[in-house]
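Left out: one protein chain. Kept in place: all the others.
Chains here go by letter, A, B and C, matching the order in which they are written, and residues are numbered from 1 within each.
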Amino acid sequence: MLGIDLMRDPAIQAFRAEVQRFCATHLPADIRDKVLSGQHLGKDDYVRWQKILFDRDWIVGHWPRQYGGQDWTPLQRAIFDDETSKAGAPWLTPFGVCYAGPVIYTFGSQAQKDRFLPAIRSTDTWWCQGYSEPGAGSDLANIKTRAVRDGDHYIVNGQKTWTTMAQWADMMFALVRTGNDGKPQNGISFLLIDMKAPGVTVRPIISIDKCHHLNEVFLDDVRVPADHLVGEEGRGWTYAKFLLNNERLLGAEVGKSTRLLHQLRRTLAEIRDGGRPLADDPHWRRRLGELRARLLGLEAVCNEYLAAAEAGSTPGLEVSALKIMGSELIQGITGAMVDALAVKGLVYQTEGLEPGWQAPAVGVPGAPGMIREHLHDRATTIYGGANEIQRNILAKAVLGL
Amino acid sequence: MLGIDLMRDPAIQAFRAEVQRFCATHLPADIRDKVLSGQHLGKDDYVRWQKILFDRDWIVGHWPRQYGGQDWTPLQRAIFDDETSKAGAPWLTPFGVCYAGPVIYTFGSQAQKDRFLPAIRSTDTWWCQGYSEPGAGSDLANIKTRAVRDGDHYIVNGQKTWTTMAQWADMMFALVRTGNDGKPQNGISFLLIDMKAPGVTVRPIISIDKCHHLNEVFLDDVRVPADHLVGEEGRGWTYAKFLLNNERLLGAEVGKSTRLLHQLRRTLAEIRDGGRPLADDPHWRRRLGELRARLLGLEAVCNEYLAAAEAGSTPGLEVSALKIMGSELIQGITGAMVDALAVKGLVYQTEGLEPGWQAPAVGVPGAPGMIREHLHDRATTIYGGANEIQRNILAKAVLGL
Amino acid sequence: MSAFTQEDRSLLADSVDRFITDAYGPDRRAAILKSDDGFGRAEWARYAELGWLGIAIGEDHGGSGGGLAELAVLMRAAGRGLLMEPLLPTLVQAAGALAAGGSAEQQAQWLPAIAGGQAILAFAQDDAAGDGAPVTARPDGDGYRLSGCRGFVLYGAAADRIIVKADLAGDTALFLLCPTAAGVTLAHARSIDDRPVSDLTLDNVRVAAADRLPGGDAALLDRLNRMAALAVCAEAVGAMEAANRLTLDYLKTRTQFGTSIGSFQVPQHRMVDMVLAAQEAAAITWSAIGAAIAAGTGGPAIRDAPVLTAAAKARSAAAARLIGEQSIQLHGGIGMTEEYVIGHYYRRLMLLETLFGGAGWHLDRLGGWTAAGFDGGDA
Partner (left out) sequence: MSAFTQEDRSLLADSVDRFITDAYGPDRRAAILKSDDGFGRAEWARYAELGWLGIAIGEDHGGSGGGLAELAVLMRAAGRGLLMEPLLPTLVQAAGALAAGGSAEQQAQWLPAIAGGQAILAFAQDDAAGDGAPVTARPDGDGYRLSGCRGFVLYGAAADRIIVKADLAGDTALFLLCPTAAGVTLAHARSIDDRPVSDLTLDNVRVAAADRLPGGDAALLDRLNRMAALAVCAEAVGAMEAANRLTLDYLKTRTQFGTSIGSFQVPQHRMVDMVLAAQEAAAITWSAIGAAIAAGTGGPAIRDAPVLTAAAKARSAAAARLIGEQSIQLHGGIGMTEEYVIGHYYRRLMLLETLFGGAGWHLDRLGGWTAAGFDGGDA
């Protein structure tokens, strides 16, 4: 079935409309405004929205019903993701509901399920992801953080980095090394670490957008109960790959690009050069057209994948293709935004990122949010396996080179 | 000395003016018109022009005086090359005057000098270059054509390919394998082969522009006098590298790009879309500006190199940089030409490439020459070591990667 | 609604692919290129037998009742096989114009003849080759007189009729022109991809009232051009897929410096980008075709068909350029030879890029619509 035919399916259209309606009525205006203007969101903003979704039973729609989900298909999940993003909902922080939760209900013990899943659903526990290390970024199998068994505990030592929102986290799921045999992928285990445990230190990393999203997490003789090991020792790499695969169809970030393209449209209509809006300039018009065409192209590719998934096929490496196309499109859009701002001067008034800030705005209204987005999104082609790595994967696994 | 200062030197300006004046008065109009309209040139056209240069003592201006040259500096040579190209002179076929000649006067015997140099200067002998083979293109050290000593002859067997203008050639200078020891670069010798010798067969290769520039040359038991070996056996690779170095500052093809950019300018003024010339369209204007800027940039880089050469430094790997920039600029210009033509339809009336052709022209006047140039110039990033190879060279030798 | 199922379409694609493998090899194709016609008359007759020519013609006119989706399947396969025959002007443009805008008599005369392979039709529209002489029509008794020029009439030399767009007192009108009528001059040449193409000059040519298409207005022409643009996208997708396959094979088999070219990272990444580009072009093309069909059948259109069509043509043009150029680059010298087929794909893609609006033209429209909030404010 062609993707476009699938999108015309009445049930699918009805679901899309339902998500749109829900966002229109339930997404708090103050949160939406912060998102749309690129301002800082606090932990409470994220939690508030996630609890609203929890109340609607949508927070883990893609989980199986037995664990409190809705058994959403990949297509439903993609529609939910797109429509909430377009509506200006905050990023649905995935560390609990998309990462920790599915690994726990798939590979965890009954005790782990009972203990962790409810608070993930209600966002009463905030999770972070302990994967990357200073020497293991795109080359993740190279992790060095060690967990040594000591009675009914593991003693964990090492350093994680690029840990998003660790400053707010109650728990971390981490890849740690419990063995050194054979390939580096072996001997990696999947451990759940209490961030309040002695020996855990979180140090902020300020990124080039002047914001604090990222952290270093130092683990010094951290004692982790042995029953916080998920599944089997040494199988952590398998679980991490399962996760990656699980998320494969969301990497395109169609919803986010759609929202950003709307913002670019508005910006081009508002900024004037020589008395007329940039949107009337032939070069800007073509560039806007090109970004729109790329978005429609990306969406079409996603729809084909989703149609295949809906038809029961198990797509494999699309995550790489969607990640490449999606991240490069986002950078194309935010790059156009700052080029538009540059017509009036690139003022980065970081105070303007703070909600409720009232001092006089210098430069173009809304500029700080757009500049922040642009600077932040330089990372989209780096994180989650740099695009160079994604192209290596496709060359090898899909093209057989 | 900055390149731009050097260009302002009165003696340099005078030389440039002298070449311009000479072209204006001595370049036959019929030949110039063929060049400027992209029509086919016959061997007689090339020979006629080269004999005119011979009469002016400019055909081998870059040779030492003792061999009939003018001891031109690299700068003078570049100016000569630029200005003749801009004026619409035919390509100065380099196989004799730039390749065979310098190798012979540098490494050849007195007998070889006496026998070959005069006819190279007068273009009474037409040369071709026997380097590439089906299995040795960018990977030239891999040549397989064998020359086996048999008394006072070599017996040569093998196949050369991509041999430009071999169909007109009296002589070929060829790299042949005389030994197999050590690195593949060793054991290669530099041999001068009479194209009329028994066993030499030339087979045309028609290229995607529908033209016959290239050939395969089959060598079957060709007997080559041993005194046609240049220099020492097994040192051919060294001589070939010397040659390459010798030509290093002309790879930019500034003159050719200048001529093509003029042609693009005229084309944009002539082709109308919606009643107005393409030159008035903002997109075309910006694109023309970009190509002009790249040409000025390339010229500036060349001038810096030439200034360095003039100051006595021996630049090394610039050939790679200039080749990359020059070839990609040429493709940028010819690509713009066909895009301009496409507004009215890409008619490739190959009969229009024949001089004197009188039948009704279909499509845009002058299109065949521009389309031919575009298709032909797809090879500029392939021949002489593909641009990928040039970037490898720069990464390794200049950047130390 | 199309009479075809998805399975029928697969069978059609297989049938074209099989024909190309069996009967449209390099030697036959080379012979066709050298022929005066520049396409295969025998092949055209065979296509009729195979039912391809009536694929989008109604069953009442001897066709099998398909539509744009089936044409796209055919054109994609034609792109893979670099077919030289006049599928685009005859099946997509002329039959499309007649089916949607022709009189009953015109349809009865020409549609069965097209489906049966007896008639080849060309289409002449848009700018004059030169400047200032677009075709104008004026009423003349019970008919019309046409004058002016049209450039780039594909297959004009072989056409039994040329449908000519003309300006009639400020409105668009379409006429069935007989190429042998008095006052018609055709100058023939070849396009960059070796197709026969002509400049058409009309000097006060008499056309009967019965040869005007009653429904041939600007709206029809606009729809037709969008349909033709999508057929061209489909052909380009086929050509890109084939070029990518050849290039990937070459990367795997050609050795240099003691290893396959495909073991180097730069060619690897470039090949990945080429494959992604073709994949995107295919996906957006099928999306646009789905939307166009939905719009045509009154179904609920998810996206506006013109928006998706503009995006499809622009993205497939960008993909065509990347794939065409880099196919040659990655092949190296062999890619520059007329004997090897990759250059033919390149030249075909060069032409397809430009037909029915190049990337820039479509992007300008798409940008304008987007700036104006077109598409129900949905981007």
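FYI, a residue touches a chain if its C-beta (ideal position, glycine included) is under 8 Å from a C-beta of that chain, and two chains touch if they have at least 3 such contacts.
None of the values given here were measured: they were computed from a predicted structure.
Student: Could you tell me which displayed chains border the chain that was left out of the figure?
Tutor: So, taking every chain into account, the missing one touches A, B, C.
Student: Looking beyond the chains shown, say which of A:119, A:269 or A:346 touches the absent one.
Tutor: Answering carefully, the residue with contact to the hidden chain is A:346.
Student: May I ask which residue of B:303, B:327 or B:380 touches the chain that does not appear here?
Tutor: Candidates B:303, B:327 or B:380; residue touching the omitted chain: B:303.
Student: Please identify, in ascending order, the residues of chain B that touch the omitted chain?
Tutor: 1-5, 7-8, 13, 258, 261-262, 265, 268-269, 279-280, 282, 284-290, 292-301, 303-304, 321, 324-325, 388, 391-392, 394-396, 398-401
Student: Extract the touching residues of chain A with respect to the undisplayed chain.
Tutor: Chain A touches the missing chain through residues 132, 137-139, 142, 161-162, 205-208, 210, 214, 272-273, 275, 283, 338-339, 342-351, 360-364, 371, 375, 378-379, 381-383, 386, 388, 391.
Student: Hey, which chain C residues sit against the chain that's not shown?
Tutor: Chain C touches the missing chain through residues 264-266, 269.
The rule we apply is simple: only the chains that are shown with their structure count from here on.
Student: Can you tell me which chain lies farthest from chain A, using the average of the Cα atoms as each chain's centre?
Tutor: B
Student: Can you compute the centre-to-centre distance for chain A and chain C, using the mean CA position of each chain? Integer Å is fine.
Tutor: For chain A versus chain C, the centre distance works out to 42 Å.
Student: Could you put a whole-Å number on the gap between the CA centroids of chain A and chain B?
Tutor: 53
Student: For chain A, what residues touch not just one other chain but two or more?
Tutor: Each of 282, 286 in chain A touches at least two other chains.
Student: Which positions in chain C are in touch with at least two other chains?
Tutor: In chain C, the residues touching two or more other chains are 267, 360.
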